[in-house]
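A single protein chain has been omitted; all remaining protein chains appear in their positions.
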Amino acid sequence: MAARKPTEKTLGESLRERGVSRRGFLKFCAATASMMALPPSMVPAIAAALEKAKRPSVIWLSFQECTGCTESLTRSHAPTLEDLILDVISLDYHHTLQAAAGDAAEQAREQAMAANAGEYLVIVDGSIPGPDSNPGYSTVAGHSNYAMLMETVENAAAVIAVGTCATFGGLPGANPNPTGAMSVMDLVKNKPVINVSGCPPIPMVITGVIAHYLTFGRLPELDAYNRPMAFFGQSIHDRCYRRPFYDKGLFAKTFDDEGARLGWCLYELGCKGPTTYNACATMRWNDGTSWPVEAGHPCLGCSEPKFWDAGGFYNAVSVPTSASGVNVLAAGAAGAVVGGAVAALAKKQTKTAVAHRQPVTVEELEAKL
Amino acid sequence: MSLLDEIPVVVETGSAAPEGDSHRHGNAEPVLHEVRHALARLISAGETTKIDLKAMPFGPGDLEHLLSVLGTGEVQASVDALGPTRVQETAIPGVWLVDYLNTEAHRLALHLEIATVPEILCPQPQDLADAIAALDARLNPDRSDPPLAS
Amino acid sequence: MSERIVVDPVTRIEGHLRIEAQMDGENIAQAYSSGTSVRGLETILKGRDPRDAWAFAQRICGVCTLVHGIASVRSVEDALKIELPPNAQLIRNLMISSQFVHDHVMHFYHLHALDWVDVVSSLSADPKATSDLAQSISSWPKSSPGYFADTQKRIKTFVESGQLGIFANGYWGHPAYKLPPEANLMAVAHYLEALAWQRDVARLHAIFGGKNPHPNFVVGGVPSPIDIDSDSAINAKRLAEVQQILHSMQTFVDQVYVPDTLAIASFYKDWGERGEGLGNFMSYGDLPATGTMDPAQFLFPRGVILNRDLSTIHEIDLHDQGQIQEYVAHSWYEYSGGNDKGLHPYDGETNLEYDARGGVKPPYTQLDVNDGYSWMKAPRWKGHAMEVGPLARVLLLYASGHEQTKELVEMTLTTLDLPVRALYSTLGRTAARTLETKILTDTAQGWYNQLIANIKAGDSRTFNETLWEPSSWPAEARGAGYMEAPRGALGHWIVIKNGKIANYQAVVPSTWNAGPRDPSSQPGAYEAALQDNHQLVDVKQPIEILRTIHSFDPCIACAVHLTDPDTGEQMEIKIA
Amino acid sequence: MSELTLERGLAAFRAEVDGPVAAFFSSCVHCGICAQACPFYLETGDAKYTPILKLEPLRRVWENDFTLWGKIKGLFGLNHKVTDEMLAEWEELLYDSCSMCGRCSMVCPVGNDLALMIRKSREGMVQAGHAPEGLIAASVRAIQTGSPMGLQWKTLAVQIQHVQTSSGLEVPVDKEGAEYLVLLSSMEIINFPEYLEAITKIFDHAGVTWTLSTQCFEATNAGIQIGNKDIAAQLVERVVAAAEKLKVPKVISPECGHAFTAIRWEGPNLIGRPYPFRVFHIIEVLDELRASGRLKTEGMETDRLSMHDPCNLARKSGVIQQQRNLMNLVAENFVELKEHGKFQWCCGAGGGVSSNERAEPLKMAAFKRKKAQIEEVNPERMVTMCATCRTQLEEGLEEFNMEIPVVGLTEMIAEHLVEKN
Partner (left out) sequence: MSGSMEFLLWTKGAMFNIAIAIFAIGLLVRIAEIFMLGRAKNFAEARAGEWGPGLRTMFTRTVADPGTFQRAPFNVVVGWVWHIGFLTALLLFLPHIKLIESLTGLSWPALPNPVISLVTSVTLVALIATLVHRMTHPVKKRISTVEDYLVWAVVFAVVLTGWLAYYRLVNPYPLVLGMHILSAEIMLILLPFTKLTHIFTTFIARWYNGAAFGRKGVQS
């Protein structure tokens, strides 16, 4: 069974083989469009593309992570994880999900790399202690994370960094970054890197990006942080249903006041929605059940770089990250000392100036006539 | 069981929302206006439009409000492919609600379609091309080629 | 002979775990458990706002995605003496319950099952016979021959594609697999069903915390307000959803999880004699009926069982600096006062020292087990190594006379025809997980009913704002936040100075279980469980190791200390 | 012999910098509103007469020598220094085009007291040798002869004789212990001798004891106008000496505006001690007499009268209501100029401008603002209470062919005194 003979069948063919009708396929495409945050008018193009798409090999590497990204993926409902791994991709290496362990697991990775050289996708969750860090900080099968990453991406078609740790260094990289954690794009320079940030990312965004690559065989349009515009093109704030309250100046002041109960804006409670680009407000979480702002908690800004160091989670976006009256007082005190010294000098100078002033005599004036 | 029935409040839909609070359904109105434009295009140019309601930044109650404004029309249809797809005409002729569900009845997508007939109800061109052959096969059961759903 | 078997990566777990087993012939003589990845959370937490700590701590683990958040907010609440509104306590209990149920079911089907279930064998099953088997053990509706045929067809299509994906390189066909094809097919079908079901259960966290994984918490309550009349709060519609989820949890556990556990276990009764381990069990207790301060009214009792002596439950004091201590004799850390000393978490130190403390330079094939060999520390209670987790909890429930537990344990032992001592085993551990899931799904309904009753009585408070502002805090405070995580006893210790975190330490279940040896060479729970009772049928396919290790449900990211290599400042965190 | 040099000028500038100056320059935002208060700018339209611009030398001294930032800039050679050439250029701005009327100080949005700083700037200008000749000559004469116009007691003695003859009343001279010591200005003595007669009559009418001093009859202060403390102080000392000698408790300043502010407000500071007597303007005294019922008048002027407030008296000394009380006593058709009191417009002659011959064209230009004000209310006669203003009004109105006579308020009061039986 270990022998692999990659299928030459396209997605359309394998679906039809499973008894999926053309209407079913159309529905599949409609759902795919919705998942990729593409307009329904794209459905025909998606159908055409999917008729040609093949199940790509995917190698999922986990480094300094918490497994939240994988957990998130298991919550995906359109497509479901089972549909994804049975019908859409071939998930050939994934610590948390794969049956094999130890050497057998590592062999699975090597086999997939060899059989699909130049074509497989690498997905990474977790940050990586950089080449200058102690390699012992994080190892798998006796290899440092850095070595394994570089070896695996060597012949990859593209790399998808999933979660804020892999995209931006995330929690391990938070100040003071004790293990020298780095992001995938810090390390991988010769391959396309797509960043799917979030702590964890919305599952549909992970699957949507995979679906996009599968459907069109190329990367989606990316923002300045290499994040797909379709999901990260708009801020939480811009799409937040509580936005009208922001505009009206109605804010919840605490978690259980009238404003909180009526769904007023959470700006004062520290919502980072204004500076956060993600799709939570439209896609929401867990089969559209809710999302943090709907549940009454301010957005943590988890899809943004350095969000752990972006000031307290309960401080408004406008509050400086190290704001404290103490700093201002200290600066003021320093100012008073310097000011006092300068002023004392000025005072002395005035006295000298007065002393230097020479009285005018009438003779002197007369001399000017 | 739940004591919920003892809570003196209606559970279903957005009707529990107090009226008169102007923030409510803030994002339903723009969609309704879009529907109006789409209807105009359908009438004047025959152009159909699909709106992905899952991509809308709806707040709690917005979707319910939208659907209650559109109302329920006379036509209902169901397509059984990769789980059920429910098609419901709204009280506005030409405006259809198409609800794509997976086999576990989780919603995959929810579209408003402004069209004379929603696309998923139309036979697919390739199937149509095979239609006569399929009928012939049924007329002459001796010949092989079983009728395919696909 | 002295072959060294290495399993790395141990898959179907959370985090990075490595097991090295020193063989004596086919028998494992000595086992060594190593956490191979460190992140440094404790250092990162220092100097931050204690109200923010839960979000950092929560990212210790995305699997038990709730537990560190709860332990963290509780540590702050303990330090500042913040009392929770009853509704917040009940909502947290509901969230904890659904976490347990979700976590345990996913562990059983998606992390543990493939140690017992041969996916390939299921292809040769007869769907009709499978249906008969399923209907004989449960009234679960999805049990028709057609249903199993569809599942089988899907797997078949998949296997025939030649791309086996996550199932590639499994030890398929290994003689240790004992299930008939029909049982395998039923289990595979439930593997897929559980994936769908768990998505629904996770929605409970989304309702109260906005999302799952990593739902949101607040110190002093829960973020979601209750207002029956508001769209934007926990309203009647939301509560109905919660009820539906609780119902779904209960149905699945009763009709699928419990019967499957018993059915599969019946083929593996020999595993009731292996993987016994330490014989010392500990639980901090959890799921308070009212406040978190009085363990007497917890659902899960607090206490320690030593040497399988169920007649005596020893008391635990988390604040007592002589009870819980951590050792680094075989860990890649350095203690300023000597590496053989134990430190209570309030005084804990965590200085990363890989190279000088025995770390082998990667790439390596073997660790230096005589020196440091893990990023985990070795926690001890009064010097004793402890096993924590479902087995510990069920034993404590059993020992303290919990009626339902006694019934369930006796039913299980009777059904499987096993003696009581079979509890102390790999099989017992896995069964205990199932039993406590059953207990929790039953109890959760009561908390829900209480919540509804409170709301009806006019109490909708969910947040205590009195000590929200740091200006209202004492200049110094410290507290211990405990939590019975699905994997066992979890504690967070926080020291607050001038509104900022001065020290933060977590001692997590997997550190108790997966930790290395201490200075007196006492092994940790994993190590003890593997030693002297595991014969490997095939050293190339050490499925026996996986079975016992997976029975603990390892969660390694949690277990690794988080530290600052540069400053020598000390903190640690570990996770469940 | 010592000379007036840039060096000394800068030292004098520095000596003038104090807290208010620092606050004022720190606050200026270059809004240009001060220009809108300056008759010299408004009537010439030349932006160089913007008041704040006139202060540039003092501002530079402040910035360069009294601010940390200025010193830092100095280290890098980025500061602008005050040069002799600059001061030469600024002489016109600080003397010819400024009457120190203080109107700009009233309108500056950030509260800068620009007139005060002009006064201070002139200290530096004098020491740097950049004061106008006319003012230097006046100062020299004042010191050397006791009067800026070179007037001698004997001239006044003739006037006294004339007044005594005309009124039949005695003009007291050097009377020790009188209540008031009356001071005069050269201009009053020469151009408006009726003033002396008027007060003689009024004081007689009200039964006030008063005296002139042969030792010091002149209270104008050229030192204030040119802007030199040393000269000014010498002139003040003369008044103080005379008053002390005659042991009077009160001193009446001449009507002349700057003389009043010089003796009233600057004097004690120039000599560095408080006076042993109090100082009043004649208008204040008259109003007090009126208030206490000692001033009885009869008959009213019936023609349309308007009044010019001297800057020094009104805006700069707070005497505003008093003259109105007196006007109401004797005029039934009194009409105010539109902007009056503290917001009145300068006649253009104050602050030494009238003593500075070369400023004549600017002085006349500035007067156009007053002229426009007068035209607005179209009075038949103008009333004022400052010799300089009165002279300027007369000259100016004549220049523009306006047949509006100008009368002194004191004289007008005197004419309406109830005759003694």
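A, B, C and D are the chain letters, set down in written order, and residue numbers restart from 1 in every chain.
The definition used in the following text is that contacts are C-beta pairs under 8 Å (C-beta built on N, C-alpha and C of every residue); 3 or more make two chains touch, one makes a residue touch a chain.
Computed from a predicted model, the values in this text were never measured in an experiment.
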(message) What shown chains come into contact with the chain that's not displayed?
(response) A, D
(message) Can you tell me which of D:M106, D:A157 or D:I190 touches the chain that was removed from the display?
(response) D:M106
(message) If I consider the whole complex, including the chain that's not displayed, which of D:G45, D:G207 or D:G293 touches that chain?
(response) D:G45
(request) Please pick, from D:A11, D:A37, D:I118 or D:V406, the residue that touches the omitted chain in the full complex. (result) D:A37
(request) Name every residue on subunit A in touch with the hidden partner chain. (result) 223-225, 235, 237-238, 246-249, 251, 267-268, 274-275, 277, 304-307, 309-311, 315-325, 327-328, 330-332, 334-336, 338-340, 342-344, 346-347, 350
(message) I need the residue numbers on subunit D that touch the omitted chain, in ascending order.
(response) 17-24, 26-33, 35-37, 41-42, 45, 47-48, 50, 52-53, 66-69, 105-113, 116, 264-269, 272-275, 278-279, 314-320, 339, 342-343
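By our rule, only the chains that are shown with their structure count from here on.
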(message) Counting C-beta pairs in contact, which chain pair has more, A-D or A-B?
(response) A-B
(request) Can you check how far apart subunit B and subunit D are, centre to centre, with Cα atoms defining each centre and the answer in Å? (result) 92
(request) Could you give the separation in Å between the centres of subunit A and subunit B, each centre being the mean of its C-alpha atoms? (result) 33
(message) Where in subunit B do residues touch two or more of the other chains?
(response) 59-60, 104, 106
(request) Please list all residues of subunit C that touch 2 or more other chains. (result) 196, 199, 231-232
(request) Provide the residue numbers of subunit A that touch subunit C in the complex, in ascending order. (result) 1-7, 9, 14, 17-18, 55, 57, 62-72, 74-77, 80-82, 85-86, 89-92, 94-108, 111-112, 127, 134-145, 147, 170-172, 174-179, 181, 199-200, 242, 254-256, 260-263, 280, 285-287, 289-297, 300, 308, 312-314
(request) Give every residue of subunit C touching subunit A within the complex, in rising order. (result) 6-16, 18, 36-41, 43-44, 48-49, 51-52, 55-56, 59-63, 65, 106, 110-111, 114, 119-120, 153-154, 157-159, 161-173, 192, 195-196, 198-200, 202-203, 205-216, 218, 220-227, 230-233, 241, 332, 352, 354-355, 359-365, 461-463, 465, 468, 540-542, 546, 557, 562-567
(request) Please give the residue numbers of subunit B that touch subunit A in the complex, ascending. (result) 21-23, 26-27, 49-52, 54-60, 62, 79, 81-82, 85, 100, 102, 104, 106-109, 111, 119-120, 124, 126-127, 149-150
